[in-house]
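Notes for the one structure printed next.
Heads up, one of the protein chains got dropped from this complex, but the rest are sitting where they should.
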Amino acid sequence: MNFIKLLTIFAMINLAGCAIKPWVKPYERSYLADPVMSFDPDPVSSSYMHHVYQAREGAKGAEGGGGGGCGCN
Amino acid sequence: MKQHLKQHLLKVLWVAVTLLFAASVSAKSVNQKAPEITLPGMTGKTVKLSDFRGQVVMVNFWASWCEPCRTEMPLIEDIYNKYKKIGFTVLGVNVDENPKAGKKMLKDIPVSFPVVFDSDNKMIEKYEVQAMPSTYMVDRKGNIRDIHRGYKKGDEKAYENYIRKLLRE
Partner (left out) sequence: MLISNWIKIGLLVVTASLHLFANATVLPEERADVLYHEYDGDGIKISGPSVLVRKNFLDKISVSANHYVDTITSASIDVRSFGSPYEEERTQQSIGVDLLNEKSIISFSYTNSSENDYEANTYYFGISQDFFGSMTNVSLGFAIGDDEIRATGNEELAEKMDRQNYRLSISQILTKKLIMGINIETVTEEGYLQNPYRKSRFIVGGSTQFRDEVYPRTKTSDAVSIRLKYHLPYRAAVHTEFRYYSDSWDIDARNIEFGYTHPLEEYPLSFEVKYRFYSQNEAEFFYDSIIGDQSPTEFHGRDKELSEYESTTYGVGVRWDFLPDGWGFLERASVSLNYDLIEFTYESFRDATQSDAGDGGDYVVGKEPFFEFDANVIRFFFTAVY
């Protein structure tokens, strides 16, 4: 089953690969290159907030950003 | 509810994977005639790539918002000064939507080689540029001989080596 899905994915890659072109060109990224557009401009600061929320809330995960989880109480 | 979430996740993944691989890369390739560039320069006067026929031309596409472009600008100026007397020139193509942004950057980082302003991105589209900055080495006959995508520390040495090679031809 997984194998079939995998094959389908590959088939789609090959088809789509010829059809679609990147629609935002590398030279059209003046707004996106602006530092205000960074999802995570300050990793130290945001990972601290994630830690606060993880300690006080039942939910965890999918916060974005790197790192390996902390395993602390 | 849980089953529901999983199904949604699968859909998200599916779309993501499809999007992901819907990639297509076609580009101006080497050993092809360099498309003509006709654009206003610093003074507003039109500058053409063909004006430099007979010289080795390094066409450098840059923008003020592009960090590595800023980094390599003074290094390109050094290369220009080193080889300009022996049949070499740089043609800087600024692709900022507003040419004022490009001119402001040139105030901070002055250069002496010719710079043109491609505000509506017509030229850069012709070159099918895939990274910022992008550097095209054009030989004396007007053919693209090398395409360099992006800039990282040490790339200026690669530029110089290629320029020397083309100058010897």
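Per-chain numbering from 1; labels A and B assigned in written order.
Throughout what follows, a residue touches a chain if its C-beta (ideal position, glycine included) is under 8 Å from a C-beta of that chain, and two chains touch if they have at least 3 such contacts.
Since we're looking at a predicted model, the values are computed, not measured.
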Give me the chain A residues in contact with the hidden chain, please. 2, 5-6, 9-10, 13, 17, 21-26, 28-32, 34, 36-37, 39, 42-45, 48-49, 52-53, 56-64, 66-73
Just checking the interface: what residues of chain B touch the absent partner chain? 1-2, 5-6, 8-10, 12-13, 16-17, 19-23, 25, 130-131, 149-150, 152-154
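By definition in this document, only the chains that are shown with their structure count from here on.
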Per the C-alpha centroid definition, the whole-Å distance linking chain A and chain B comes out as 28
Listed in rising order, chain B residues that touch chain A in their complex are 17-18, 21-24, 61, 63, 65-67, 95-97, 101, 121, 124-125, 129-132, 134
Within the complex, which stretch of chain A touches chain B? 9, 12-13, 16-22, 25-30, 33-34
